[in-house]
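Here's the structure we're looking at; comments come further down.
The complex is shown incomplete by one protein chain, all other protein chains being positioned as in the whole.
So that you can tell them apart, the chains are marked A, B and C in the order they are listed, and the count of residues begins at 1 in each.
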Amino acid sequence: MTMTSWLPLIVLCSSLFTGLIIFLLPEERSGWRTALNMTGATVKVVGVFVMAWGVLVQGAVYEARFTMGLGFDFVLHVDLLSLAFVSLSSNLWFLTTLYAVGYLEGSRNRSRFFGFFSLCVTASTGVALAGNLITFFIFYEFLTLVTYPLVIHQGTPQALAAGRTYLWYAMSAGALLFLGVVGLQTLAGPFDFVSGGVLGGMDDVGQWEARVIFALLICGLAVKTAFVPLHGWLPAAMVAPAPVSALLHAVAVVKAGAFGVLRVVQDVFGKDFAAQIGVLEPLAAVVAATILFGSLRALMQNELKRRLAYSTVSQVSYIALGAVVLGPLATVGGLAHLVHQGIMKVTLFFCAGIFAQSRNIHRIDQMDGLGRTMPVTMALFTIAALGMIGVPPVAGFVSKWYLAQGGIQAGQDWVVAVLVLSSLLNAAYFLPILHRAWFRPCSGNLGGPGPETASGSCGIWEAPWMLLLPTLATAFFSLAAGVFAGWEWSPLGVAELISAGRGAFP
Amino acid sequence: MTTFLVYSLTAALLAGLGVHGLITRRHLLRQIMALNVIAGGVFLLLISTAYRNQGDFADPVPQAMVLTGIVVAISSTAFALALLRRIYVAQGQAQDEAQDEAQGQAQMDAQANDVSTPRDESTP
Amino acid sequence: MIWLFVIGFPLLTCCLLGHARTRDLAAGPGLWLASFPALGLALVGGGAPGVFPALFLETTLHFGLYGRFFLLLTSMLWTAAGLFAWSAAQSGSGGRDQFRFAFFFLVTLSGNLGVCVAQDLASFYVFFAMMSFAAYGLIIHDQTPKALHAGKIYLIMTVIGEVLLGAAFFYVGVMADSLLFADAAQTLASAEAGWNRNALVFSLALVGFGIKAGVLGLHLWLPLAHPAAPTAASAVLSGVMIKIGLLGWLQLFPLFAGQESWGMVMAWLGLAGAVYAAAAGFARHDPKTILAYSSVSQMGLMIMAVGFALAVGGPWAWDGLALGADPLLSGLLVFVLVHGLAKASLFLGVGLAKAARWSRSQARLILVGLAAAGLVLAGAPFTGGALVKQALKSGAGQLSPIWSDFFIAVLPLTAVGTTLLMAMFLWRVWWSMSVNVDLPETHPETAQDFESAKTGLGMVVAWGGLLILVLGVVPLAFLALPGSWLGMGLAAEGWKGLWDGLWPIALGLAATGLFLRFNQGGPEANGLDDLVLAAVERNAARLHAWWWSSPYCEPACGTINLVAWSDRILQSSWMQTVPDRIERRLLYWHTVGVLFVGFVLVFLAVTWWSGR
Partner (left out) sequence: MTLAAWMILVPFMGGVACLLLRGRAVAWVGLAASAATAWTCLPLLRHVWHSGPVRIDLGGWAAPLGIGLYLDGLGAMFLLLTAIVGLLVGVYALAFFGRGREYARMEPYFWPVWLVLWGGLNGVYLSVDVFNVYVLLEMVGLGAVGLTVLSGTNDSLVAGLRYLLATMFGSLIYLLGVALLYAQTGHLDIFLLADAVDGSLPVLVAFGLMTGGLLIKAALLPFHFWLPPAHAGAPAPVSAILSGMVTKASFFLLLRIWFVVFPDVTAPVAGQLLGVLGAAAVLWGSLQAVRQTRLKLLVAYSTVGQLGYLFFLFALLTPAGGEAWSEGWASMAWTGTVFHVFSHGLAKAALFMAAGCLVLAMGTDELAAMRDIAGRLPVVTFTLGVAGVSLMGLPPSVGFVAKWMLLKASLASGQWWWAVVIAMGGLLTAAYVFKILSFTFVPVGGHDANARPKAGPKAGRNVDQGANEHQGPKNSGVPELRPVPALMTLAALTLAALCVLFGFRAEEVIALLLRDMGLEPPFDAVLIGNIGGDRP
């Protein structure tokens, strides 16, 4: 094994071993735990950076392949798509860990929390690096397992109910996905992901079989992607601590689903073949419905995190939209949104966590005048929220721009209509929050006394730097990703590279 | 009608009787006895095969098998009886499924089926 | 880099707000210093176009055809507004929260400057959005209920406009396969008739920019927002920002390519807006509202001019178009300039008038200044306004005969409306100054501020400067460039021109007199705008209420609730009893025995049967 095959493993294991060791650490060794976490995260970020440099600049191929003896190989492969996802997850892991250390200061069961947290990142790294559908599935299911303890971390009845909901959805979907994966392998034999699809080139795959398998796979992925009739778990899972929500929404679970949809449509079926067997239209209908319905539901929420959750439901489907719309520009938009949505949504959840943690603010009607008391946090929230709406120059507008253009390019004008409506709805549920926070007078009517602040105080009280710094970084990224979208290595630039087929599997 | 057939039919009858006893009797002692009846049937069949090929000598293998089988059956029965005794000492009766009744789980079912096992039947 | 510096300078100034020590600098002189680099750039000229591949989606910044002109106007007006705001703040009449005001002021400024020089769709969109959204902060700055309401309407319409504009840009970008305005316009020039993507782009852009520019029907936010905003903000809102919509059309639409149908649509819309706004606005009581309607009316005329330019098939290829080559286009630009300066000076004048108690002579002086600016707008002879009228007329003359006669006939009538509005405006200002009533809708604290306010010198300077520019710029240009069409336009028609300029004004004044004679002191009636708006809001509220009470709003709506299903199954009375009963049965020897015997028999039977 050379460096090129070790590196993906190192990146994968940097969080795996961290997680396992953290489990064994006693509760009170928080210094050790933090050090370990940060070391793991740093190793991962550096590893990803080296891989990115290798792939993008040197054209190296990083691949670790193990024969399982089961008719498939366990493959970790770094292509541009996985690179985009893995750099997102590694960087956000770093920041979220920092945030979580601050957020959970002094709470119980932190070893367990951080252990599963690391495992969760391992799983999403695995999902990103998986070189074939089965490896993908393995990590995808692993993800379900390790997220569950995080969702029910607080152990409240609500948390348990949420965990139960999550499991019901995820497990049922996992069963379907399993059937789909096995069926596909039975039909087509083992294969790796290939940019442009594999099935199109196979003669012995019948149309109907392909359709059934497509349906199974997409239904299996739909739960994590939170496609509309199956999105029920996502808002329920909001009871988890804020870093978990951030991770769920921005990096791990939802993203894994969307990433899976991208992989299945583009690298397994291939857009052309999928269009040929006519499965893209139904999927597109679901995606469009999800985008609109998620936004509509978000409009109805008064709880901040729930509103954000429904916003995720809507926004993640943009990624899937990129996969189902035929134009190459749409692909670029979807891929870019994978990253953009991640950094913006993580910012929003960080901020929501800060509000909850420091001011005990959970509902939107408690946010009056928050801009005066926590100006920095609120400013970051504003940046991300504007980005979600698609207000330039925050990153969101870039993805929408490309998605819409892709739709037009492919003659699917409804994409524009969907985006227009969705943007309006996004504005309708985010702008009132911003208005409240910035332009209403501070009511002093906070959700209750914050841990360290007198109730009703309208003085400036900012969050501790451990919470603020990661938020600042992600907000900065979301702004930068929009402002410097044209840069060659920006998320958009990388997405263009991926779409152009460079760095695809040889 | 060969001898073998007579033996085997008898064996089948015995085994059938045993099975019937096992599944209809609710008293544990009777069930143990029913199992022994089945065992008797099986051994009868086995011993009858010793002459099945009409040879000059009896096949020693079935005899060895029956001997072994009897040992096994005896030890099992002994074990079962020992258990039965412990149960009787512990709960004052020797019915497996009466246990359910006592716990009120299956009163309806039990009443319907309990005709054949009078309760006052005692054990060794 | 100079381009980025010019646009970014206000943002840099804005950054100073973040630090307590530099804060006062940024919120003070920073307001008017921020646009100086832009002013310099517009005067000196920028050199090579700035291409920034990494910025947004390959940003190209340059003057283009109109950029320098708009940049000049923008920087002038913002300098004046900044000066006014600073001075107002200095003298204590700036209202509260000056740092927040400064923040939004500077961000809006930055966006506005960027829009002027953006040569590609993406960066234009970015700056446009920056300007539009930041302006919200300016509009609701006073936080009166009225301002909040205005802000809400503004925000909603802005968002809609942004989104539609975005859609238009998406289409153009794909159709032209380029994000440059130049390519986009070229693509649109080859439009065919009928409903196709070109038509879609036209209509999307019409609405998208129209909301900003106050096209009839989309102008609803204007009369609300302008009076509600602080004076300096109203000045730039009305002076520059609504013109950006116009700039968008000019850049995007293929002018002089003979798109007659679209041209006529715009011309008619513009004309209708001009007439309607005059009719709707003159009876208003708040002078700033009248000014807002006047803006709508004047924008209507400009839109009409754009319509003319669209409809006319020029003899020259559009890319050879140069400023000054065509009286219509140049006249339009002069119109923009004149209206921008005049309207800004009018707004600042109102602010000045309200800022303190003036002695009668001072009040007269202010009134004269306002009247002069009003006259320019109304197109009095030898002002820029007359020139504009001339240009419009020549533009109308190039249309096909039916339209041309009609528009030429109608044009002077719009001047009557403008005069009416201006005269009513002056009357209201005079009235408010003499009666000295506090404006009812001001925030009490703001009103208190006003009470104790002194007038700053800067406010006067800003106003006076603009006034001088308004009055002086065109004659100066005439003197400087006697040979251009400017000179010809002013000089050629002689006494007839003078008469043409004067009779509408006289008519307007007469109408004003009549109205005041019969309706002086009458209550302010709700206009059509208010009725429409009220109806829309009522229905929106009803829709909202219906939606909230509808089953679609229940938390479980739209989800496949697997948990509920599983619960329904697992908790059902059947499930609670039957499996237990079966399982209990299965624990009985006789059940198992019967099943066992049955199994063996079935097994034997099937084995036997399949062996046969």
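What we mean here is this: a contact is a pair of C-beta atoms (placed from the backbone, for glycine too) under 8 Å apart; a residue touches a chain by one contact, two chains touch by 3 or more.
Being a predicted model, the structure only gives us computed values, none of them experimental.
Q: Thinking of the whole complex, not just what is shown, which of A:9, A:61, A:161 or A:421 touches the missing chain?
A: Among A:9, A:61, A:161 or A:421, only A:161 touches the chain that is not shown.
Q: Tell me which of A:63, A:79 or A:141 is the one touching the absent chain.
A: Here the residue in touch with the unshown chain is A:141.
Q: For review purposes, identify every residue of chain A that touches the missing chain, sorted by number.
A: These residues of chain A touch the chain that is not shown: 23, 66-71, 108-109, 111-112, 137-139, 141-142, 144-145, 148-149, 152-161, 163-164, 167, 171-172, 174-176, 178-179, 182-183, 185-186, 190.
Q: Mind pulling the chain B residues that touch the left-out chain?
A: Spelled out for chain B, the touching residues are 4, 8, 11, 15, 22, 28, 31-32, 35, 38-39, 41-42, 45-46, 48-49, 52-53, 59, 61-62, 65, 68-69, 72, 75-76, 79-80, 83-84, 86-87, 90-91, 96, 99.
Q: Tell me where the left-out chain touches chain C, residue by residue.
A: Listed in rising order, the touching residues are 563-564, 566-567, 570-571, 579-580, 583, 586-589, 591-592, 595-596, 599-600, 602-604, 606-611.
We take it that only the chains that are shown with their structure count from here on.
Q: Where the centres are mean C-alpha positions, what is the separation of chain A from chain C, in Å?
A: 36
Q: Counting only Cα atoms for the centres, state how far chain B is from chain C in Å.
A: About 98 Å, centre to centre.
Q: Would you please write down the residue numbers of chain A that are in contact with two or more other chains?
A: As it turns out, chain A has no residue touching two or more other chains.
Q: Under the definition above, what is the set of chain B residues touching chain C in their complex?
A: 19, 22-24, 26, 31, 96-97, 100, 105-106, 109, 113
Q: Which positions of chain A touch chain C when the two form their complex?
A: Result: residues 164-165, 168-169, 172, 228-232, 235, 293, 296-297, 300, 329, 386, 389-393, 397-398, 400-401, 404-405, 408-409, 416, 419-420, 423-424, 427-428, 431, 435, 438-439, 482-488, 490, 492 of chain A touch chain C.
Q: Chain A touches which residues of chain C in the complex?
A: The contact residues of chain C facing chain A are 52-59, 122, 125-126, 129-130, 133, 137, 140, 143, 148, 151, 155, 159-160, 162-164, 166-167, 169-171, 173-175, 197, 547-548, 552-553, 555-556, 558-563, 566.
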